[in-house]
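Just passing along the structure, written as structure tokens.
Selected chains from the complex are presented in situ; the others are not included.
For clarity, chains are labelled A, B, C and D in written order, and residue numbers in each chain start from 1.
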Amino acid sequence: MSLTVTDLSCARGGVPVLEGVSFTLEPGQALELRGPNGSGKTTLLRTLAGLQSALDGGIEAPDGAIAYAGHADGLKATLSVAENLRFWAAIYGGGAIDAALAAFDLRGLEERPAGNLSAGQKRRLGLARLLVTGRAIWMLDEPVVSLDTASVALFAAALKTHLAGGGSAVIATHVDLDIGAGTLDVSAFRAAPAQGGAFDEAFL
Amino acid sequence: MSLWEYANPRRFMAVTDRWMPWVFGAAAFCLCTGLVWGFFFTPADFRQGESVKIIYLHVPAAMMAINAWAMMLVASLIWLIRRHHVSALAAKAAAPVGVTMTLIALATGAIWGQPIWGTWWVWDPRLTSFLILFLFYLGYIALWAAIEDPDTAADLTSVLCLVGSVFAILSRYAALFWNQGLHQGASLSMDAEENVSDVFYFPLLMSIAGFVLLFVALVLMRTRTEIRARRLYALSLRERMS
Amino acid sequence: MPELGKYAIEVTSAYAVSILLLVGLVVLSLRRGRSVARALKNAEERHKNG
Amino acid sequence: MIALLLRDIRLAVRAGGGFGLALAFFLIVTTLVPFGVGPQNATLALIAPGILWLGALLACLLSLDRIFATDFEDGSLDLLATAPIPLEGVVAIKALAHWLTTGLPLTLVAPFLGVLLNLPGPGYYWITLTLAFGTPALSMIGAFGAALTVGLKRGGLLMSILVLPLYVPTLIFGAETVRRGTEGLATGTPLALLGGITLGAVALLPFAAAAALRVNLR
């Protein structure tokens, strides 16, 4: 269940953003992606999750091991908290949602339509979804946005349990999470403007 | 005591609790008498034959369809001006009753049209305006159903009801302008000369009274339900917040 | 049954449709009224106790 | 206010949502009609004015759908509501921008589509005239409907249902004027009524729409 990235280049909107990204992530490890705004963290995560294809380089990960959570939470405003979660559990062939609800302190909100939650409550629900996927490698894009301190602690605890159980995670974040994770500064991999004359190059 | 006191939900519940059986009883009595009288004990009309018996359903239903909308308009205004919840909820409660009345008028009219005009439906202005009224009811009910927060829904449906009323009247004149129709004129005017003869008249009056009472009874009952549902919503919200 | 002549089908179907609609409305109203009243009673009790 | 008008027009043109799309929809609906009802010229001529009016009405309605919804979703509406211009003005300006990018082009293009439907001679004049008189009302009424449904995720269809009955008087007077005009009858009354509805809608509905928006922002 390890993720190996070798010499990866990725583009956003047709413009190369990162190049030469390499790292290995073993089970039980977490990696924090750091870098100023616009440096390409979201782009990298989407590429790793398979939502866009890499320009170059390789991503090696077991099939069906990656769960992605982006800036948006993928919640349906008219469905209740429990219905939202149960849906994702069913999609991933999983079953119970109780553990996930408990881990993010969503007990008592089960019947509330997701649209009526506050910003932080929505985010907690979005994170709870990760637990029901049952997947090993989490790709998280700024997971603790809008969370209060207590909720950040809940997230850190859930993450630690996940890592202890042999999972791993790649996390783009601007705030320190204190989970003893390695960090990777993506600004070091900023793509250089293309040089020379390969085919199609003129457009990149 | 001011009339507005009844707009207090508690008071409204207490008072209507006592009224309910009486209103329902009176409605059932008038309706049964009117319809049974009309159906079994009135002669055939010399022109329309036995089909005239449909009048005991058609006319009262048509009247109540319009009156229900008028009631909703008044209730909406009261809500917008004085913000009494009972008033908004009464408007909500009346809409399905009004829609049923409209459907009855349309259905009986269509059935009546087949023998008299030889077709189920013509684009006569009266019929057309009724169809449009039906559409307004649908929109109103759909808007209530679509919005989750009850006070927001009450505000928006009230505005819709106001604007809709103006356009409903405009549509009526537009339809009149567009096509002069086949439909009966008013036959219940005060002028004795024009009136339908007494044999038809009294059972018709009885049946109209029955429809009015049934409308009142249903609206009261449904308003009570809506008040309870509103309270339930408030309670469950509070429960979830704590 | 009264003598309905050639309009028997029309008249009876008009009465049938109308009565069906009215009864349907009454039944639905009553059912919803009951269930809401019951739910409210439960909720009020929970509210008082906890 | 002018900034808002320019922004809305620019957005409409940028997103390709303005001139082009409503017109194309109008064109396509009018061309679909012969496929539906059959290609006989006589039938088509008979129903041409009505179909043109209906097509314009639907094109108008569909492009109205998200007139406030996009602003609501991205937070602009909150900001506009706290900005130093009255919300009534915002509504009126947005309806105006919609008319300029939809109603006006529709009016100008309707005569050309009349050819496809075999519209009789004088009809060209009348269809342009009535659409010019009637489309502002369509934009304004539609903006009211959009304001009512702005908070709802899938408000589009609901909006259509709320708005279409409100369109009935405009449609009746508009199509009736064209029909009478084509047959050489007097058109004064329906035309005056059409204009009256437009004026009334433009004068009063911004207030209703702004009230609805305020409720939805709450």
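Just so we're on the same page, a residue touches a chain if its C-beta (ideal position, glycine included) is under 8 Å from a C-beta of that chain, and two chains touch if they have at least 3 such contacts.
No experiment lies behind these values; they were computed from the predicted model shown.
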Labelled copy-number formula for the complete complex in this structure file: A x2, B x1, C x1, D x2
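Note that only the chains that are shown with their structure count from here on.
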Chain centroid nearest the full-protein CA centroid: D
Between subunit D and subunit B, distance of the C-alpha-averaged centres to the nearest whole Å: 32
Distance from subunit D to subunit A - Cα centre to Cα centre, in angstrom: 45
Distance from subunit D to subunit C - Cα centre to Cα centre, in angstrom: 41
Sequence positions of subunit B contacting 2 or more other chains: 236
Subunit C residues counted as touching two or more neighbouring chains: none
Subunit C - residues contacting subunit B, complex: 2-8, 10-11, 13-15, 17-18, 21-22, 24-26, 29-30, 32-33, 36-37, 39-40, 43-44, 46-47
Partner subunit B, residues of subunit D touching it in the complex: 144, 148-149, 151-152, 155, 158, 161-162, 164-166, 168-169, 172-173, 176, 189-190, 193, 197, 205, 208, 211-212, 215-216, 218
Interfacial residue positions of subunit B with respect to subunit C in the complex: 35, 39-41, 44, 49-51, 53-54, 57-58, 61, 96-97, 100, 103-104, 107-108, 111-112, 114-115, 214, 218, 221-222, 224-225, 228-229, 231-232, 235-236, 238-239
